[in-house]
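Here it is: the structure, laid out below.
This view holds just a subset of the chains, kept in their places.
Letters A and B mark the chains in the order given here, with residues in each chain numbered from 1 onward.
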Amino acid sequence: MGHPYIPNSDPEIRKRMLAAVGAASVEEFYADIPDAIRLHRPLDLPAPLRSEAELVRHMDRLLSRNKPAELSFLGAGCYQHHLPAVVEEIANRSEFLTAYAGEPYEDHGRFQALWEYQSLMGELLELDVVNVPTYDGFQAAGTALRMAGRVTGRRRLLVVGPVDPDKVSKIVDFVRPDHDVEVLDGTHDGWQVADLVVGADVAAVYIEAPNYHGVLDAALPTLAERAHAVGALFVVGCNPISLGAVASPASYGADIVCGDIQPLGIPMSFGGGNAGFIATRDEERLVREFPSRLFGVVPTVVEGEYGFGDVFYDRTSFALREEGKEWVGTASALNGIMAGVYLALMGPRGMREIGETILALTAYARERLAAVPSVTVPNASSVSFADFVVRFTGSRTAAEINTLLLERGIQGGKVLSDTDALFCVTEVHAREDVDRLAAVLEEIAK
Amino acid sequence: WDEPLIFELTSPGERGVGVPVTDLPVPALPAGLARAEAPRLPEMSQPHVLRHYMRLSQETLGVDLNVDVGQGTCTMKYSPKVNDSFVRDPRIASLHPLQDEGTVQGVLEILYRLEGLLKEISGMDRVSLQPASGSSAIYANVSMIRAYHASRGEGELRDEIITTQFSHPTNAAAPKTAGYRVITLMPDADGYPDIEALRAAVGPRTAALLITNPEDTGIFNPRIEEFVRLVHEVGGLCCYDQANANGILGITRARDAGFDLCHFNLHKTFSTPHMCGGPAAGASAVTSALEPFLPRPTIEFDGSRYYVDDDRPESIGKIRPFYGVVSNLVRAYAWIMALGAQGLRDVAETSVLNNNYLISKVLEIKGVSLPYARGRRRVEQARYSWEKLNADTGIHSEQIGYRVADFGTHYWTSHHPYLVPEPMTLEPTESYSQADLDEYARILAEVAREAYEEPETVRTAPHNGPIHSMRDASLEDPGTWAVTWRAYRRKLA
């Protein structure tokens, strides 16, 4: 009897098919594999869970040891947002879930959905070129900077912090062969973005809006001017869910905008939901440096009908192998479709409302927590979006505070140091949730 | 459906979902940082957004709907629906990666156990599950190779990476991106990787060999041990691209052939769905010599508790945020657990049986041939050529592909490298029955017949698709390409 996943695994069926191809046994097909490298024993794996019921039972036992937080203030690159049910519904459509790399004719729907994603992001970002999603925001930043390097032919990259140290690690590993990275971070030494001097050897200045600590730096437009003054590109990482209320980086001069679309309707999945975007103006010098696929709209032979295909396919490693820009392959297309559905559902008004709601709630949370004894909130004069730093000035460390919070049913922010933690609020939080956090901190932050 | 573009469906005043609004004051933003004009997204009610994407989904051909053997090189197999249910469970979907370890023991255990399964399947000592895809895993492997040689003071010296022409493109592209000089070995007359070319290529500058085996031709390199030996002799590392591992699961392992690193595409071999082109998931497996350089963090077990080890000073660092594409890792774990050792071997044997059965059927069709390694069996896929049919009729492989789509299935027309003329690559995997393969061969035979007897039918295909022939040239011209609706309105509307 066959395995449910393998139609032809029944011995009788296999016998019949072997006869049809004139083979005595499957061993014949492996004739090219030398005996010396054959595995002459069964793999040492756990006994299979052959019935679906047993598999579910096994998995349920494992999953029961995971506890999604009831009230959590974690962000730091992976955000809790409400996930509209329609996004889930579309993402779970068997056709989208199991399609791969079909051609524009039989996969017209997939091409259209991804082109529409590009277009919807284009409206949000106010840019004409947006890629089919790359792996994640880390990769998007790394690729955006290499693109800038290829455009300018320069070696030096300035990364203006605070930026997630993990992201810096990825960037440094990724750009290493072509670039030296200088990270400027005023978190501890009082250095200000407005102080930055950009040298003429700089390929690109990278900064985030909001930055890793949630701050929307007032010097962003100034920085764009300084970069442009020396012919460097201005590369901005941003959180796309802020852009209904916050200005698009393109509007203050960004040449390349990148980031992560996970906030746009994609589940956190223990950090598995991230996916990256890169966007530029529609200039050939920029477009030709994209390693990713870019879908374009094409008229067909029938008036008023749209087809879709790859723009400038010959840039890619599919066409050119090592002469392509970086590489292209399976990336994060479905996350792009999901983000597209999300933006279509939200519309202009929804994006504005959610941006404003988060801005307002972040401001409230910072104010409310700053009022707790033994708690301060750095960057008090700046505006923050979602993430913000909380400093514990009492005798308990940030890690100890988190443990005490957890005992009270609250998952605290990401611990940054003994004193600091990165908290985050979004539209899933009600004002009462912040009040509850503040009340508990009043009790435990000592 | 003749579904319009989403921007054409806008109806001002409609909205798709309500958002929580607050009566708290919105802080004033610094100059230039407030959005001046709302983004010009369409305004649509919820049922309209849903209907639009429902229709687009029906215009998409997933594995679940067709005999998907034509995505050659891509190992299209059945992704069990039950595995999706684990991923959608809030106990996976709603976990934040920075939650307290005590609240995520289940997922850490799954990751730990999956690493263990892949260690046994590959024979390697450690596995990183962080790469987002096969290509990303190859890049991670190259990064580790770089770090390894650097740690031995040979970082500057070893600046060459060798690969073969039939290895996947990323085996050339990723080392190049990492700063290596790439040497590509061409196949010999029989389509096997040329060992003489390798002998000529290796030397003190050799950092590593990156090789796919079996290659996308379905041919297994029988001299693979010798390839590995030659590279090891000059101090290079050997890195195995196991994207085509499906046909050899439990038959032969990377470690058994002497490799130092390898990678798997979990979305191919281990059944996670392809999602229109990702998210996928990759796994990088290494011997203990490479272990210090693995991406951080690793998942460890102290006998009672699973924990995250981020204190790895020699690590190449992060490849992806957090822990990789966890949803697909969960699916791959469940898939392996449902099959076990015997099941994986059934997968391998059935997929090679299916492939050789399909070969015998396809080669009965007029105008098709199977270049290279004549008279040898293939492993789990085969690259055919329509060269004769093209010579006889003028019809190209690409056109045959368009016409095949009219019959409710398809084949992919990207067959890098473009060495085989008029190529068609088929990979039936274990998910298809004899009847499925017969049906697919029947469709090819019918289209080939048309090519000979009524070539216009093929030349003007597709006939049953949602759209008609496109004028492709506009995609290569900066004046007409339009990546977004904004660009379209500006250039073409």
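FYI, a contact is a pair of C-beta atoms (placed from the backbone, for glycine too) under 8 Å apart; a residue touches a chain by one contact, two chains touch by 3 or more.
Keep in mind it's a predicted model, so treat the numbers as computed, not measured.
Here the complex as a whole is made of A x2, B x2, with one representative copy of each chain displayed.
We adopt the following convention: only the chains that are shown with their structure count from here on.
Centre-to-centre separation between subunit A and subunit B, using Cα means, comes to 19 Å.
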